[in-house]
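Only one protein chain is missing from this complex, and each of the others stays in its spot.
Entry: chain A
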Amino acid sequence: MSEEAITLKHLTVAYQSVPVLWDVSLGFKKGKMTAIIGPNGAGKSTLIKAMLQLIKPLTGEVAFSLNDHQMAPYKEVKQQVAYVPQNSSVDWDFPTTVLDVVTMGRYGRLGWFKRAKKADKEIAAQQLAKVGMQTFADRQISQLSGGQRQRVFLARALAQEADIYLLDEPLAGVDMKTERIIMNLLHELVAEGKTVIVVHHDLQTVEEYFDEVVFINRSLMAAGSVSSAFTDKNIEETYRTDQNVGERSAQP
């Protein structure tokens, strides 16, 4: 049995009074590449955001286990957890350059008030080279294509030099070249012993890309290694019904 990097216990999340995630208990294996899959609106992004305390869960616990922490709350391990949001979440006309955005990945380690130093810029430039974007360093970010934006976001997360990487649909709407670059880098991270968790939408590539799979549709439908849990039965059950969790139990 391999260890768990993130352990969820009875995680329940609601927007206003509508439950989006119902009683999810789950462990993400350390040093593995895990896909979170499920239909649109199943609560995949919500799951990630709740793990990062970006949304306050109604109940439940999220605990992180790293080399020097065991079952620690998120706030103690923030610097070790990198997050790649969906790239539609920011204003790409913001007056800043590609290298600048990647350097932002260093800000957490710097802490309040300290400026980014030359070493930070160098690390940022290295990450930019890893995603094949070094020639774009001085470009304004609005000039990038969707795939290039996604690669910049990944480079920013890499610059954090974290142990756990959480990515929200990094392959949505990107070109083949970007997909290959991103997946190669994620596999490199796993080879270095890091934990990678990806919200994924393409069932065709799950077996090729991932070690572990988690099926979500409002509640946990199934989880396990791709070889054992990625079955037609689990896929069908997850995608078959619109799950309306909580409504029954909320009514007397």
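Just so we're on the same page, a residue touches a chain if its C-beta (ideal position, glycine included) is under 8 Å from a C-beta of that chain, and two chains touch if they have at least 3 such contacts; residues count from 1.
The rule is short, and it goes like this: contacts and distances are computed from a predicted model.
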Candidate names "Cysteine-rich domain protein", "Manganese import system permease protein ScaB", "Thioredoxin-like protein" or "Nitrile hydratase"; UniProt protein name, chain not shown: "Manganese import system permease protein ScaB"
Absent-chain contact - pick from A:Thr59, A:Gln79 or A:Asn184: A:Gln79
Hidden partner chain, touching residue among A:Thr7, A:Ser25 or A:Thr96: A:Thr96
Selected residue (touches chain absent from view) among A:Pro39, A:Gly60, A:Gly108 or A:Gly224: A:Gly108
Touch residues of chain A, complete complex, unshown partner: 52-54, 78-79, 81-83, 85, 89-91, 94-97, 101, 104, 107-108, 110-113, 115-116, 140, 156, 160
